[in-house]
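Data first, discussion second: the structure below is written as structure tokens.
Heads up, one of the protein chains got dropped from this complex, but the rest are sitting where they should.
Presenting chain A:
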Amino acid sequence: MAELMYREALNQALSEEMERDANVFLIGEEVGRYQGAFKVSQGLLDKFGSARIIDAPISELGFTGLGVGAAMVGLRPVVEMMTWNFAILAMDQIVNNAAKLRHMSGGQLRCPIVFRGPGGAGGRLSSQHSQALESTYAHFPGLKVIAPATPADAKGMLKAAIRDDNPVVMFEGERLYALKGEVPEGEHVVPLGKADVKREGKDVTVITWSRMYYFCEEAAKQLEAEGISVEILDLRTLRPLDEEAILASVRKTNRAVIVEEGWPLAGVGAQVVDIIQSKAFDELDAPVLRVTGLDVNMSYAANLENAIQPDAPKIIAAVKKVLYREGA
């Protein structure tokens, strides 16, 4: 298997799907001649031409809505958001149109479109360029929301998203683009809606997704040295949530910690807690804990920025707390 960067894996998925199906096209800011703001679309303009790799003006609402309209009549657009921060301007088209078209038309229409781009905090970018927004989109029926952590999942899930007949919102890790991992060649499709046990363990389940997975892995390694066995469940898809996988893991370990980059209020993690407490309460040996970003706007100052985000020490502390090993 080839070792690819996360961005290369995405590029491969796009390229393969565009070769497979001429209905697929890519539109977004700087996706063509500039080769992609984060180089996800590198080389695609040469390969597919400007008829299918389309440089859009900086008009997020406009080109997002244009993509939705094209999907309504059978094309399969991939709309690249330079970052999800800018997509807030396009939210009306994603939420009020793409997510609702099938319902409002009574099942006459489908909207096979992917909205994708980098999400997540960090990089000293302050408040407007540094936020994890996935729970916002997970709120809306009619959308699927995905956030792969590894290059292999990034490729497989983007391929599945492009083939899906529903609007899919894909959060890529802005800070993961250069991360390397083994990626299967060719037809590698990861079904949407399926979580993945990334690390087997027996004492506690840590539930997470996207970049936070790596902090969880770091914490799990340190905890292993202390004799604590951590299972890591990577949700991968945030809508629909894989309830079965969540409950199976919690029933095995009887304890859970949820690690979420975004803000705590109305976060995806809150819904996961609800699933666990309402369906597996009797099997819990401790209250479920959450490690989330702090409930504040992101700061530029390095120390403040670090303090706001979850990290391995915070996860370790939460795991010890649910194991009643605080200060042990």
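Heads up, the rule we're going with is that a residue touches a chain if its C-beta (ideal position, glycine included) is under 8 Å from a C-beta of that chain, and two chains touch if they have at least 3 such contacts; residues count from 1.
Methods note: contacts and distances are computed from a predicted model.
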item: Per UniProt, the name of the complex member that is left out, chosen from "Dihydroorotase", "Pyruvate dehydrogenase E1 component subunit alpha", "ABC transporter permease" or "2Fe-2S iron-sulfur cluster binding domain-containing protein"; value: "Pyruvate dehydrogenase E1 component subunit alpha"
item: Hidden partner chain, touching residue among A:64, A:83, A:249 or A:309; value: A:64
item: Those residues of chain A which, in the complete complex, touch the missing chain; value: 20-25, 49-52, 54-57, 59, 61-75, 77, 92-93, 96-97, 101-110, 141-142, 144, 165-166
